[in-house]
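A short write-up of the structure that comes next.
Every protein chain of the complex appears in place save one, which is left out.
On to chain A.
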């Protein structure tokens, strides 16, 4: 449909910087942190199902999966911050403008990813408190 776009030139393209940021990076910024949360919940639940029972939990497995989740969160946050820095000039104003108006499609998605990563980073950290609070189930020593 090469005939269709010319009329649209009457208004500015919603994503002037769309070629400056590969789509796979936007996708990573959006999905890494939620994936870390999902992985942490589901796998931790499966591993911890017998933690306070007879068999005991796989401490190494639990620690590993939570470390992986933390690593994914850090990468996700880093990617989304980098994405936002790359696109923040796409629309007028500072981060407050993108917060309230969402101008610039690439910048919007980058900022969306940044906020998503922040929320899910917090979620992963709060989930970690389960292990810290319930450490007796894992056979870890208690504080005097």
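Descriptive notes on the structure:
Note that in this section a residue touches a chain if its C-beta (ideal position, glycine included) is under 8 Å from a C-beta of that chain, and two chains touch if they have at least 3 such contacts; residues count from 1.
Definition applied: contacts and distances are computed from a predicted model.
One subunit of the complex is not drawn; among "TRAP transporter large permease protein", "Cytochrome c oxidase subunit 1", "Fe-S cluster assembly ATPase SufC" or "UvrB/UvrC motif-containing protein", its UniProt record names it "Cytochrome c oxidase subunit 1".
Of the listed positions A:21, A:72 or A:123, the one in contact with the omitted chain in the full complex is A:123.
One chain is missing from the display, and on chain A it is touched by residues 1, 3-5, 7-8, 10-15, 18, 34, 37-38, 40-42, 44-45, 48-53, 57, 91-92, 98-105, 108-109, 111-112, 115-116, 119-120, 122-123, 126-127, 129-131, 133-134, 137-138.
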